[in-house]
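Omission of a single protein chain aside, the complex is shown with its protein chains in their original locations.
Chain IDs A, B and C follow the sequence of writing; residue 1 opens each chain.
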Amino acid sequence: MTLQTKQEEKINEEWEPKIIAFLCNWCSYAGADLAGVSRIQYPPTIRVVRVPCSGRVNPYFIIKSLMDGWDGVVVSGCHPGDCHYLTGNLVARRRFAILKELLEFFGIEPGRVNFMWASAAEGERFATLIKKATKIVKNLGPNKKFEKKW
Amino acid sequence: MSEERNEEEIRVGVFVCHCGSNIGGVIDCKKLAEEVRNFPDVAYTEDNLYTCSENGLAAIKKAVEEHKLNRVVVASCTPRTHEPLFRECISEAGLNPYLFNFVNIRDQCTWVHMKHPEEAYDKAKDLIKMGAAKAVKLEPLDMIMVNINPAALVIGGGVAGMSAALSLSRQGFKTYIVEKEDKLGGRLNSLHKLFPYDIEATEFVGKIINNVKNAQNLEVITSSRVINIEGFIGNYEVEIDQNGNIRKLEVGAIIVAVGSSLLNPQGLFGYDGIKRITQYELEPKLKNKDLKAKEVVMIQCAGSRNDERPYCSSVCCMTALKNALTIKELNPDIHVTILFRDLYTPGTSYEEYYRKAREQGVLFVKYDEDRMPNVEENQVKVFNEYIGDEMIIAYDLLVLSTPLVANSDNKDLAQLLKVPLEANGFFLEAHVKLRPNDFATDGVYIGGSAKWPVDITETISQGYAAASRASTILSHETIEVEGATSILPEYNKSLCTGCEVCIKVCPYNAIKKNENDEIEIIQALCKGCGLCAATCTNKALVIRHFTDDQILSEIYAYGGE
Amino acid sequence: MEKVGAVMVIGAGIGGSQASLDLADSGYKVYLIESSTSIGGVMAQLDKTFPTNDCAMCIVSPKLVETGRHQNIDLSINCKILDVSGEAGNFNIKVLKKTLYINPEKCTGCGVCGQECPVEAIDIFNEGLAKYAATSVKYPQAVPLVYAINKDYCIGCGICQGVCKAKAVEYDREDEEVDINVGAIILAPGFDEYIPPEANLYGYGKYKNVVTSIEFERILSASGPYAGRVLRPSDGDIPEKLAFLQCIGSRDYTGNGQPYCSSVCCMYTAKEAVIAHEHMHQIKPTIFSMDVRAYGKDFDKYIIRAQEEYGVQYIRSRISSIKEVPETKDLRIKYETEDGKVMEEDFNMVVLAVGLNPPNDNVFLAEKFGIELNEFGFAKTDKFNPVQTSRSGIYACGAFSSPKDIPDTVTQASAAAGCVNQLLYEKRGTLITEKTLPPEIYVNGQPPRIGVFICHCGINIGGYVDVPDVTKYATTLPNVVMADRNLYTCSADTQTIIKDKVKEFHLNRVIVASCTPRTHEPLFQETIREAGLNRYLFQMANIRDQCSWVHMNEPEKATEKAKDLVRMAVNKAREIEPIERIKLPVTPKALVVGGGISGMVAALNFASQEFETFLVEKQEELGGFARHIYHTLEGGDVQEFLTDLIKKVQSNKFIHAYTDAEIENIDGYIGNFKSSVIHGKKKERTEFEHGVVIVATGAKEYHPKEYLYGNNGNVILQSEFEEMLNNDKATNKKSVVMIQCVGSRNDEHPYCSKMCCAEAIKNALLAKEKNPDLEITVLFRDIRTYGFKEKYYREAREKGVIFLQYDEDNPPEVIPEDSRLRIEVSTPRKEKIYINSDLLVLSAGIYANREENEDLAKMLKVPLNDDNFFLEAHVKLRPVDFATEGVFVAGLAHCPKTIEDSIAQANAAVSRACTILSKDEIEAEGKTAMVIPERCTGCGMCVENCAYSAIELIDDRRFGRVAQINQALCKGCGACSGNCRCAAIDVLGFSGEQIFAMITGRC
Partner (left out) sequence: MRMEENRVSFEPKLLGFLCNWCSYAGADLAGVSRIQYPPNMRVIRVMCSGRVDPEFVIQALELGIDGVYVMGCHIGDCHYLDGNYEAIRKFDMTKKFLSFVGLDNRIRLDWVSASEGVRFGEVVSKFVEDIKALGPSPLSGDTPDQELLEKVKAIREAVSSNRMRALVGRQRKITEEENVYGEKVPEEEFDVLMDQAIKEEYDRHRILLALEKDSKSVKDLGIELNLDPSIVLEHTLTLKSRSQVDFQKIIGNTPIFMRI
């Protein structure tokens, strides 16, 4: 646990953001498993959806998640060159570069959607990235832009 | 740390005893009682002349009601003698007996520091401070009740077993005898006469056997042996195998009376079973009076009191004398010479029996352990200690007095009963002097040669002793078992990883894993020694009445935290 | 002797695993025998691998998991070979399976025993840098994930048996002796790295901050003891100044090292330097080396990138001394620079690039298997078949025959499998058991009836997540008809419970909430298939590795997350439908393009397995690049080997050889290719069908424009010089000069042609033999005689050949002087040297002809790399496959290489091809993409995205120009559907509705 001041911890105490995470099966999902095997702790804020490749993540999934009230979205794929399907992650990277601008245009705070790359051996890095993403989304507060479904 | 602690306020009462002048003569008990008043959580203090006296106890009960005390500390003599008394007193005042703590300021304070009254006073004050600190942490405990199945199992149908079984069945307890052979009687069946009154063995044992036959609630199961024992004091489940069919007996106590066995004499003094025989092979010959020998020589301690069997079998000397006298009775002209190292004929009647043999002309020659008699085909060379020279005694019959040895299958039975064996393979009793017929494990008792070779009289008395010890528990529907035992409390279950170190360290096998693989203490078997709690790798087990918290609070009270 | 259709593979490193997979996929029963307690060998210890900087774990663990689970592979760990008898085709091997004291069937690898064990022992896997318990597994992702008790450290306290909920610990488990009968044996025991002896002069063992490269590999590794941070062992600081010393224990004639070059240290040192800098930017790596031997494909580019992008500094010098500075524990290195100055520099940490020794038990193995070892202790192999040991029927691959890197090891593994195919092809499929499965229950149209099984996994889940509560919650979800929990859902007895529940509740969807699907999904899919349900009617929720294990301190939140994950799995399960794996017929014939050595060896291998083969060669006669090579450096007679090959090809009835032929067209896909070729003077056109394609089109010798080649008689190529020597035309020469790297390692061809150094030294030795006092000078940038070739480099120097290094920036100049040549060279010491010589021999490299390769690449839809060589699927783990299934590459077409390497690659390609030809039909991947024609506008965006060129636009009668997916080629990555503007493409198993259901289903 990072050394937050007592008082700061109090406010953030009650509200935990709900973040949906699209993890590519071959690298990032394996990295998340390794974090588990090595018992590296990270906040329980993400809910994982396994996809074959980061290339599979259609922009519409991300927008649908935000519309449906998820407070944050994380998409994680293999490092360039590692992709099990050779070019899947490169296609995804270009696609998400454009999507980021589109989301800003919609008025969604940039921190809500995070793209990251973690390999199967980087359990440590996966945990730190999730901690960082949770912190950003927590500071942004609950997702009020879209009407909540529940 | 425990959840159950009730939230109401802790009010400790401290009663300082003068014990006449034993304590009051050395330190000022009144001042001590006042000073102790301001220790934490102490609600009431009082000093009295003899706290253990009638009015002392009445004072405690009154104070408990008036000041609504929920903890009581008595500072006086030693808990070893007076703790039960005070526990009884506060339970009559409505308090759980375990909410009591004893502080020893007499035997371990005033009596031993008479020349240093000030230090004695400080010591007493510290001890009371520690006692009060522990009292605060005490928790109510209820004695564990174990119901007793008023039935008993006697293993072994010899004279020891039969005596025990008769005694128990006459007290109305359902009793079973399990005998390996196909008939009762054990070793006596093969004997001719019994010393010292030369009673016919068969007639003597016959009487006992038919007593057993027509005794009520006594069932004899012959040619059967015990194959499994489950459970604990008062609740044993014994599986026996009677040539093929398995039976389950439910009993509250078990008496081991399996007796002992004869030594296999192969290789001793050229034993051949014809010219050189043992006392036991001589008995039937005497019974049927077919003795042709003229010169009989007997050798005592044949195969015992040596490195292999460093013990005296206690019955061989009397057996030799008995047989010698019987021979003389048959035909006085037969010469009988007994070579001995020491003759054991304790007691009045046995010594008299020895003198009678000498009068009948039996010769006694003492030999020394370092120079054993040298047996040749028909003569024995032996160095006579008294005349300091070697003698040659001709013989046409050599009788060896061989010792009794432990049964070879004792080890398996010991495993089933979880009781120890001593070095020579006989059963090891709880305490040689104070509990000769108990085992350390409660509910199991022992009598007869299974414990140590003994003669018939001793065997019978031990049979009765074992029976009476068994009846101390069979006579109750339920018995109270030590309350301050170890326990794996609900709130600590998540700490226990199941490493089984506690199971391996417990001297009483009182810990097991239940069917859903969780550690469980068998309350009836646990003695509360605390070994398992001190060894538990994750500090999950708790010893009630001596928990870590309680002992640490005493240390803090003294250490000054 | 009756041949046996089974193979034994010794050693389960990357080599052993690859050979086993190839053979198991080609219908042989494989017995994989591993001496340690888990497969993966040295590669599993590596963090990243050159030249692609892939994370070793990412690329190797899927292959290891597949090896661990393959139905035809019988894996035994912790084994020792006792006795070997028999002959090629029928061997009997007695194997001792040493006990692990833990029952592998019951152990679920949860790791509680390792945590509770009070004994701490040196962790050999982490090279002594970390401690592990006496009960442990080699590394977290070990396959099989089975714990083992190391009896030397174990004190027998019994705690692990107590805490093990699966009751897998059995202290009385005995060793087991097994007799195995196989037809062939492949030895892949790998290597043991050189450990500097006690009194070494580098201070290893004395100075804390001097480590070996394998130790540094563990320091770099993200799953290593230092968690990927580069720290120095003396005080945990980041070693800003990091020095690497090359050739430790290699090229060492002092006797305490090995005389040969270990081939891989130059490259792995460069990688370690690059990765160290990548992890910690303040690290400035310096490498002290002699030659930098980056001879493989894209290796030179890697070295250049290391210097330019990662600031790696190369100093060409063998250091003279290394001392530790007591206060700072830094290391003071004294060395001489190229221009003669003596320098002293302090470094925070030093890594010794240790060489590769033969495995420690090489003599034992050689004795047991009756094979010969060469002078260096490696397995002796045939000159023209690098995997064939001295005993027929027994093959060796990987570092056991000579030090080599991972791509060559994998290639040799497949090559060994190729040779086994030739030996045992009649017995293919005789010993493997086909599982009989009940008919699939038809579930379409039924309302979903979902069964949920939630796992305790001992205390790993149950200890933190309130499993009973989650089970109760699961029963409240719509369409869930039953939910229950068990201690270990993956245990054998629970599989039968699942099958019973499927029948009892008529379930048509099954969900297991336990650990990671990556390792356990195939197991449960198999179980529900045995219960009659389609494999894909199954979903997993990962509530252990991604929930209970990582939220240990927040049990309530972990339970809440577990409920969410179960609900999302149920929502997705509602949407899934059964998927049929389509079957494709296979034509058991092969097309080999190119009639050089690689092409011919491949064709002969196919033919010897009675596969009809079509060999197409552009030239009039066969032979290819090797026609004008006389001998190999090792003395093999190339011409004799070549003529013998050509004779065999022409006489073999299974081979149709078309010379002077041009491929007109190839279309179709894996198993179903149709090609047409125009051959002969009369331009006849023949058409034929085949199942696989081997590309062996070779490459061209570079004809230099520089150094006056072509307009001065005294300037010739090495091949021409070899011809002169063999016909005694060079007797009158007095001084010969050779120039290396002509047309290689420059901007036009930024790669090393790998064989020119060997050719130059071969010719120099031959010239000296013919005329001892001939003066020969070799001008070089780096002499790359890797492996055992180092021996000949030393021999050349002993025979008086002068080697002079020239600077890359100002190459030598050639000035003709009457009938002789004056060659000016500027050496690194900045002096100018003039050599008068009457003959200049240029070591010209190899290049790929763009036009020729491009049109073949188009026909086969396979890519070329920027040097115009064919680009393989994965440089490390699939070096002979193309991304497009059914097409393989061998020989110079892949990249410049020696003749033995080409032969090995040819056999490897055949073995890979056999995994297809050995089956009469193959199953395509189930979860592939699927086009919804009504929505498709035919924009073609998906076609470009597909890395496997599995989509093409067709003209459909009803819907016009729409995309169509070739199920055989599609891998199901979903890149196409991710980009499709009108959601016209979906992926079975990960469809849009299913993912929406997971996102939205919040009830």
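Keep this in mind: contacts are C-beta pairs under 8 Å (C-beta built on N, C-alpha and C of every residue); 3 or more make two chains touch, one makes a residue touch a chain.
Nothing here was measured: the structure is a model prediction, and the numbers come from that model.
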Chains shown that the absent chain touches, full complex: A, B, C
Omitted-chain contact residue, chosen from C:Leu82, C:Ile155, C:Leu201 or C:Met343: C:Ile155
Residue among C:Asp235, C:Glu556, C:Asp866 or C:Glu921 that touches the chain left out of view: C:Asp235
Residue in contact with the excluded chain [from C:Lys208, C:Lys380 or C:Arg581]: C:Lys208
Option from B:Leu32, B:Ile460 or B:Ala533 whose C-beta touches the chain left out: B:Ala533
Positions on subunit A where the hidden chain makes contact: 1, 3, 38-41
For subunit B, residues in touch with the removed chain: 78-80, 104, 106-109, 111-116, 119-120, 122-123, 126-127, 130, 440, 484, 499, 501, 504-505, 507-508, 527-531, 533-539, 543, 546, 548, 551-552, 554-556, 558-561
Absent-chain interface as seen on subunit C, which is shown: 116, 118-120, 129-131, 155-159, 161, 171, 208, 225-227, 229, 231, 233-240, 282
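In this text, only the chains that are shown with their structure count from here on.
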Subunit A and subunit C, separation of their C-alpha mean positions in angstrom: 32
Between subunit C and subunit B, distance of the C-alpha-averaged centres to the nearest whole Å: 73
Touching two or more other chains - residues of subunit C: none
Residues on subunit C engaged by subunit B in the complex (per definition of touch): 112, 116, 118, 157-159, 161-163, 165, 459, 463
Of all residues in subunit A, those that touch subunit C in their complex: 16, 20, 25-27, 29-30, 32-44, 47-53, 55-58, 60-61, 64-65, 68-70, 78-79, 81-82, 84-88, 91-92, 95, 119-125, 127, 149-150
Interfacial residue positions of subunit B with respect to subunit C in the complex: 494, 497-501, 503-504, 517, 537
